[in-house]
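Subset of chains shown; positions unchanged.
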Amino acid sequence: MAKVLMKGNEAMALAAIEGGCDAFFGYPITPQNEIPEYLSRHMGEKGRVFVQAESEVAAINMVYGAAGAGARALTSSSSPGIALKQEGISYIAGSELPCVIINVMRGGPGLGGIQPSQADYNQVTKGGGNGDYHLLAFAPENLQETVNIIKESFDLADYYRNPVIIAVDGLLGQMMEPVDLEAAPKTEDAKEKKWAADGNSDREGGRNVITSIHLDPLELEQHNLKLKKKYDEMRAKEQRYEMIETDDADIVFVAYGSMARIARSAVKTLREEGIKVGMIRPVTIWPFPEKAFDELSKSVKTLLTLEMSLGQMHEDVRAANNGRFQLDFYGRTGGVVPEPEEIIDHVKRMLEKEGSS
Amino acid sequence: MNTKTVYEPTKGLTEREFHYCPGCTHGIIHKLVAEVLVEKGLLEKSVAVASVGCSVFSYEYFNCDAHQAPHGRAPAVATGIKRVRPDSAVFTYQGDGDLASIGTAEIVHAAHRGENITVIFVNNAIYGMTGGQMAPTTLIGQKTTTSPFGRDKTLTGEPLRISEMLATIPGAAYLERVSVHDPKHIRKAKKSIEKAFDVQMKKQGFSMIEFISTCPVNWGMNPMESIEWAKENMIPYYPLKVFKDKTKGDNDE
Amino acid sequence: MAKGRIIINEDKCKGCDLCVHHCPVDILALDTSRTNKKGYTPLMVTDPDKCIACAFCAMICPDNVITVERFSKS
Amino acid sequence: MNEEKVIIAGFGGQGVMLMGQILSHAATIADLNTTWIPSYGPETRGGTANCAVTIGKERINSPVVSVPDSLVVMNQPSLDKFQKKLKKGGVLIANKSQIPDADYRDDIKVYEVDANKKALEIGNLRVANMVMLGAYIAATGVFSQDEMFAVFEQIFTGKKSELIDLNKQALEAGIQAVGNRVS
């Protein structure tokens, strides 16, 4: 298929349909409204479910119900709306249900603003809900990658029986870019979900129950260890990242999402000027791609984390770095989208300092 | 002499013994719901949605598919299930803390959307599971662990009447308040549950049966005293009646 | 003459007394001389002959303790 | 074609978003890479709106345009805000109808277009944006008139297909208007 020009939010909505999404439950919030709006127009014609819930809390719990009944369920929201979903997300993870969550991030805290931001890194990767759980978290950098990941995310959610979250900043939600909806691998059809509580208890194996409760601590611990196994599998298999001109780099950027795109421009310009920079671009932000850091050659001098936040991912970079290289950080926050020139300037200042010291 | 069994434990419940306190009417209500599911042939296609409250483990008892929901969110969870499995029989089982307090938005909007689900609402005027705190349904003067001097109208308002409130919502198709304080009322309550599931299966909209129930332990009474207290104090404030019956035309709107 | 009888699943009984209060012919009581597995004084029938098999006791029993059988002639 | 980065700005309601989208559509049809980003404000009206379009053969990295090659401004506040960002030697298309205090840099190429007036002549103030778009493609040569027409056919479908002719007229008027380079 030829590429079509689409708005990020609409492309994500369409990708979800292509990914086999059976049901969407959401609540309006800027800058992701085109997702529910698109789905309200198109889910019905495909015999699928679209419900505008009374709140984000209700929406995530509708997802919980639909997922428990075996459907491929989706919700989308933006930063404060995601905060409201935290309890529900924790339940879904605890009950081992698949679902897909899209977070089109904006500036915070509180109501903050509605411009693009990456200040939800913590709430997305560390879990804002209670308990020992994790989400498989993707942070794509362009619409094609976003579309591919969303299609795949339904399979991954089913495979792990765990929520998958796609965190894009508002810029990706609002921008337009040509995408090829068929470029992505064809999504598998949902396998039969023998565990689903869908009102067929005369099935072989008897009735099904969806719950996150294990009152006996030893039982709950076993359950947590079972979950941990999945997380360990994700850590082993799902760390995704791109190494960009890192081979001979002195300075390696670490950046994801829109920030990575902007940083790519900076890499190009700096390379043109003979400054050896490269980039690790995390595609998954949980599991954090620690493997990428092991691939770096010893000659690297500094890792420069670039974020549209005050340094939330930087903590993970620190941990992954484990004392190996020097660390530096440059970030903008509050919805400010930095320009490549700022990064270039920052790098030059770094080099000057080094030179002078 | 031959014998005919006129009452036996229903197959609608599992073998698991209830964890409820002695004389707690949660058990009676469980039995009624389960009997109706069996008698209407709905058990196999049912999905029970357990809430958070003493009935949190009702998923262990109802002998059908089940889903445990976060506190107050059972109607949303039920909505998710029903929308993707429209032919199943979906019901929530919720306490008054769950439904009338934290879950207010979810119950109002399940009714508002005319969601084809049935809600079993167990009003015992208290938070049973957490040890007897005040609920929105606690009566004036009633002592609870968070209204230690008796519920005070000036500080906490007067008890919320949920059925009356939901009756104002067009999408609510069948609403009735019943009691299980004696066999006569138990029989009547069962009929009401039947009606509610009929409404659901005919896709006529949202149905809810509110039960006047007891909490002997947290009311500080023995089971018989509790039943009497419910009869004498709750029913006058929470009258037993049909608040909405859309099968008879749009009344009460 | 009894019209029927009740069968008591004794170890499920929690001794709540509700059935006792609702038997119209007043033939139920808790056996305070002993406790069941759960530690409760369980239900007993004091005068089986009077049972009218109305099932009131069973209906109000919250814990599924009681089965009621009606005697039929044939 | 080198990478072309353009910012289009005006009042909300003047159709600046659509102008940018049409350029990105044309680029997509031509199998070029392109990005379009809006400035999106709170859903309250008034104030200025703008979008930034990048078009190029190569993969586009940053969609954020800090130094545009070209600038299309529909009103005074937009001129005031963006003129300084335009690259040296860049192209500026200005809607004369709404720019009373024209004060242009002298290191850029400026084209003034009386877009509102032209649009009213054609019969609808709302196509002032297409007049400006016509001027833009003529001044920069980024796309041809036919390429634009092709986009119109693609995006104005159903009931909106009635609008195609009107827009075509406006575009042509804009193309003809680029004679008026002022500096």
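Think of it as A, B, C and D in the order they're written, each chain with its own count starting at 1.
What we mean here is this: a residue touches a chain if its C-beta (ideal position, glycine included) is under 8 Å from a C-beta of that chain, and two chains touch if they have at least 3 such contacts.
Since the structure is predicted, the reported quantities are computational estimates derived from the model, not experimental observations.
In terms of the labels on screen, the copy numbers for the complete complex are A x2, B x2, C x2, D x2.
Keep this in mind: only the chains that are shown with their structure count from here on.
Looking at A-B alongside B-C, one finds more C-beta pairs in contact between the chains of A-B.
Centre-to-centre separation of chain B and chain C, using mean CA positions: 27 Å.
Taken in their complex, chain A has these residues touching chain D: 3-5, 30-31, 114-115, 170-171, 174-178, 258, 261-262, 264-265, 268, 337-341. For chain B in complex with chain A, the residues that touch the partner chain are 43-47, 49-50, 56-57, 59-60, 63-70, 73, 76-85, 87-90, 105-106, 108-109, 112-113. For chain C in complex with chain B, the residues that touch the partner chain are 4-5, 9, 12, 14-18, 21-22, 40, 53-56, 58-64, 66-74.
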